[in-house]
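Apart from one protein chain that is not included, each protein chain of the complex appears where it belongs.
Right after this comes chain A.
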Amino acid sequence: MAEALTPGRPGPAPARRAAPGRSLAAYLLRRCGYFAVVVLAVYTLSFLLLYALPSDPVALMLERRSSGAGGSSPERLEALRAQYGLDRPLPERYAETLGRLLTGDLGTSFQSGRPVPEVLAAAAPSTIALAAAALAIALPLSAALALATSWRPGGRLHRILVNVPALIAGIPAFWLGLLLLQVFSFQLRWAPSTGGTGASGLALPALALALPVTAVLTAVLVRSLDEVQRAGFVELLRARGLPWHRIYLHHVARNALLPFVTLVGLTVGGVLVGTVITETVFARAGLGRLLASAVQTQDAPVVLAIAMLAAVVFAAANLAVDLLYPVLDPRLRRRQGGKHP
């Protein structure tokens, strides 16, 4: 979780460099470039880890497939290696795999022998539903919790509630899921334990996936709300006699929203990968379970495809947030567009 918490994300740094004389278009172009860089970096990292190491996926696959069927001959091994393109030098395969990915060809699963898109398509809908439900819980919950916490900084409520995110962040996600399952399925019998369809089956896994994310989002929003409240304009508004709830919701919250929106973009990837644990705990089929089992069976094409999917979704979410910035923050619009009237 820590990776989302460090303030040093790439957004602010380029923005600082861009100050004089660069237009909005250059900003947008640069963010799109960042998108491409992230996806390419993830591809490179994944490819090196998945293919450059001396483990032999083909031998492993043959071992598994032909256990009992007379074993495997060296010739068959070579033929299979050639079929999957594992006999050629690494840089060549790097370029070729990249080219294939760009044209949408994700390859064939070592494990099942089926095309990877087919394997992914079978698993994706339930994971998308889970991740969407988790975000639908996490966003309002963290906003509400943070707004309640920061209502009166230094108040008793603040002192108590400010510890809630830290407490939730200290609980392992998988154990939290098991705990929810134990309490709500086995003790109270409110929700089905496994395989429930529709909203009732989705509620617990979504909550288990949402809570750790909520903790991070809340902590950042509270910090940002507390900081904005110390700004001079808040004092001025108070002095002008505006009621506090109006100042808080219309002025403080609006200004505090920016880091929150940034972080929401960053958490989308985390939620997607978090399904590895949630789906295992709740025994749901989906991309997360698929990734976990593909790692176990050394099914490199499937792992690569899921890593790329996570990277694209993550980078797209960040791009969307970056494109949203000028809309959300008029200061950014004015500063960058101002030199070109």
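Criterion: contacts are C-beta pairs under 8 Å (C-beta built on N, C-alpha and C of every residue); 3 or more make two chains touch, one makes a residue touch a chain; residues count from 1.
Keep this in mind: contacts and distances are computed from a predicted model.
Only one chain is not pictured, and the protein name UniProt records for it, out of "Formate dehydrogenase major subunit", "CO-methylating acetyl-CoA synthase", "Tripartite tricarboxylate transporter TctB family protein" or "Peptide/nickel transport system permease protein", is "Peptide/nickel transport system permease protein".
Which of A:Pro91, A:Gly104 or A:Gly170 touches the hidden chain is settled by the complete complex: it is A:Gly170.
One of A:Gly269, A:Gly286 or A:Pro326 touches the chain omitted from the figure, and that residue is A:Gly269. In the complete complex, the hidden chain is touched by one of A:Val42, A:Ala123, A:Val228 or A:Ala305, namely A:Val42. Within chain A, the residues in touch with the undisplayed chain are 1-3, 5-6, 8-10, 37-38, 41-42, 45-46, 49-50, 52-53, 55, 165-167, 169-175, 178-179, 181-182, 186, 193, 215-216, 219-220, 223, 266, 269-270, 272-274, 276-277, 280, 291-292, 295-296, 298, 300, 303, 307, 310-311, 314, 318.
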